[in-house]
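Apart from one protein chain that is not included, each protein chain of the complex appears where it belongs.
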C-alpha cells in the first residue's frame, strides 16, 4: 500500500526562559541575551505532528486523525498550554527549553503512544520566523 | 547540475463524504463520525505539487512553471473543482475520498504526465490544520 | 471607558450549491456557473466574529472570550459544520447560501445572544480569496 | 488630497497572566481560568499600527514608513519584547494585561508621538484566533 | 436589504523605485533611502478590492464575484503585472509609485467601472508587513 505522511496542527501558549543552571547568571545573559530574562517571556507555539505509514485499505486512513488530535490534546496541549515550561513541565526542570529541546521532548512523549510501524516527525514553530524539525534521528 | 525541487500551489473546492460501501451505515457513522454525513460536506483543498530534478542550464528551470501550472489546471483543477468527489470524480466511485487517497490519486494522474527523470511529491491540505504528503513510496 | 472590538476566529466545513428555486435549471447554470452544480461542492469557511464595546474595568474584557468562543460553537459550528447548507441548515431551505446570505444569517443568530450594548460584525471567508463583511446595516 | 491609512506590522514575545489584585485568588481562577496561572504563560503578540491621513504630494507618503517602524521599535518593541508584562511593563503593575488593555496602552503611548492630524488605530493579535482593535473611541 | 461588503484578493508582481523628479538625486536618496535605487527593486503586491452594497434578493449577491474578478484582471492585473511601474504604467510617469499612490490610482480606475451605488475600498499590501487602505475619502 502507498505510504503517506499525515499532518495535524495544534498549538499551546507558554512562558519560558533560556537558562543553563550550571552557568553563572552572567554567562546565561551573555549566551541567551534577552531570552534569559529571569521574569520569563512567552510564545504561541505552533506544533505540527506528522505520522507516516501505509494507508489502511478499509478506512483510507494512515491513522485516524481524530485519534491523533486527541493524543496531541491529552499528551501535549493539556500539559504545556498556559504553563511556565521551566517551572511546571517536568523535563524542563533540568533541560533548557529551547525550541530544539521542546521538539525532542514532544517527540519522545508521542513516540510511546504511536505504533512503531508509523514514522513520527515533530515541527515546532516558536515564532512565525523560527521553527525546528525533529524526526528521531 | 544542481537538483532543485520546484513547488506550485493550486486549489479546488469540492464536496465529499467518507464512506466504505462494504460497511453498514452504522459502522460508517461509527468510524467516520460527522465526515460520513450522507448529505456531504466540503473543503477548500490546497494542493502543492513538487517536482525535483536537475536545473536545465539554458533556461535555469527544472521544469517550466507555466507548463506545470497548466498541467495542474487541466488534469486536476478542471476535474476536481466545484465537484462532488464521491459522485463525479471517477476513482472515488469505489475509493474512499480521504485526504490520503485523494493525494495518491493526484500523484498517479500527474506521474503519467511528467517525465520520469523528475521526482514528484503531492501535498494536500484538507483544512489549514490537516494535510498529507505523498511521494510515490 | 475605551471602546475596543474583540475578534474571535472559528471555522466550519460545509457543502453547498448556489440555486434560486424560482428559476429554471438553465438560468441557475447561467448565473451561478459551476457553483450551481446539483451534486454540490464545498468550502472550509473561516468565520471572524467581532464584538465591540466598552472595556469592563474589573475584568479588562469587553466580553469574556471563552463565552464568545462557546457561543460560536453552540450556535454556529454545531449547526453548520460538516453539513450540507442547502439540505440541512434551516434558513437555506429557501435562501440561496451565498457568502453574503450566510454572513447575514450568522449575524442574525448571534445578534440575539449578545447584549445589545455590544456592536456585532461578521466576517466570512468562503475561500482565502473571497470574503464578506456584515455589520447589521 | 486623498486620505489613506498606512499599516505597519510588528511583533513582541511576552509573558503575562490575567489577574485582578482586588480579587481573591479563587475569584481570579474562576474568572480567568488557566490564564490566571501564577507562574505565567506567554504569547507572540502581533501588532498592526495604522496611521490615516492625507498623502503628502511631495513624497507620496502619509507618513514615512521607516519613521513609523522606528517609533514602534523604540516605543513598543524595546519595552514589551521578551518581557513579563505584569512584572516589567509599568502600566500593567496595576492594570490587567488583557489584549484589550494592552491595545489601549499601546495606543496611548503612540498617540503622543504621532501628529494629531493623523488618526491612529491599533490591532493586536494575542493568538492567531484572538485579536482586538482600538481607535481611541 | 442588508448591506454587505464583498472582498476579492488578487496580486501582481512589479518593479518600481521611489523618486520625485523635481528633486535632486541626493534628496531622493536621502528621503527614500534604498527605495530610490535607480536600478529598481520590486514587490509581490497583494490587492484586496472591497465592494459594499445591498444584497440582490434574486441572486444573493452584492455583485457577481466573477464579474469583479474579471474586472480586476482586465483593468489592474493585465496593466500592472510583470511591469515596471515607473516606466510602463502611465500614471506613474509623473506620480511617485508609493503604496499610497498606487492604491489611489487603482481606486480611480475601478471606480469608473463599478456602479456608483456600490462603495469601493482598496487594500494594497506592498509586503506582508506594510499595507495601505483607501476608500475615496
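For reference, chains read A, B, C, D and E in written order, and residue numbers begin at 1 within each chain.
Heads up, the rule we're going with is that a residue touches a chain if its C-beta (ideal position, glycine included) is under 8 Å from a C-beta of that chain, and two chains touch if they have at least 3 such contacts.
As the structure is a computational prediction, the values presented were derived from the model and not from experiment.
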Chains still shown that are in contact with the chain withheld from the display: A, B, E
Selected from A:4, A:47 or A:103 as touching the chain missing from the view: A:103
Omitted-chain contact residue, chosen from E:14, E:31 or E:102: E:14
Absent-chain interface as seen on chain A, which is shown: 18, 20, 22, 31, 33, 95-101, 103-104, 128-134, 136-137
Touching residues on chain E - with respect to the absent chain: 11, 13-16, 34-35, 37, 39-44, 81-84, 87-88, 127-128
Residues in chain B touching the chain absent from view: 2-10, 50, 55, 58-62, 64-66
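Methods note: only the chains that are shown with their structure count from here on.
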Those chains which touch chain D and also touch chain C: E
Identifier of the chain whose CA centre is least distant from the whole-structure CA centre: C
Recurring contact interface, reference C-D, options B-C, D-E or A-D [over half identical by residue number]: D-E
Rounded Å distance, chain B centre to chain D centre (Cα mean): 41
Where chain A and chain D are represented by their mean Cα positions, the distance between them in whole Å: 28
Mean-CA-position distance for chain E and chain B (Å): 34
Junction residues of chain E, two or more chains touched: none
Chain contact graph, described as a line, ring, star, complete graph or other shape: other
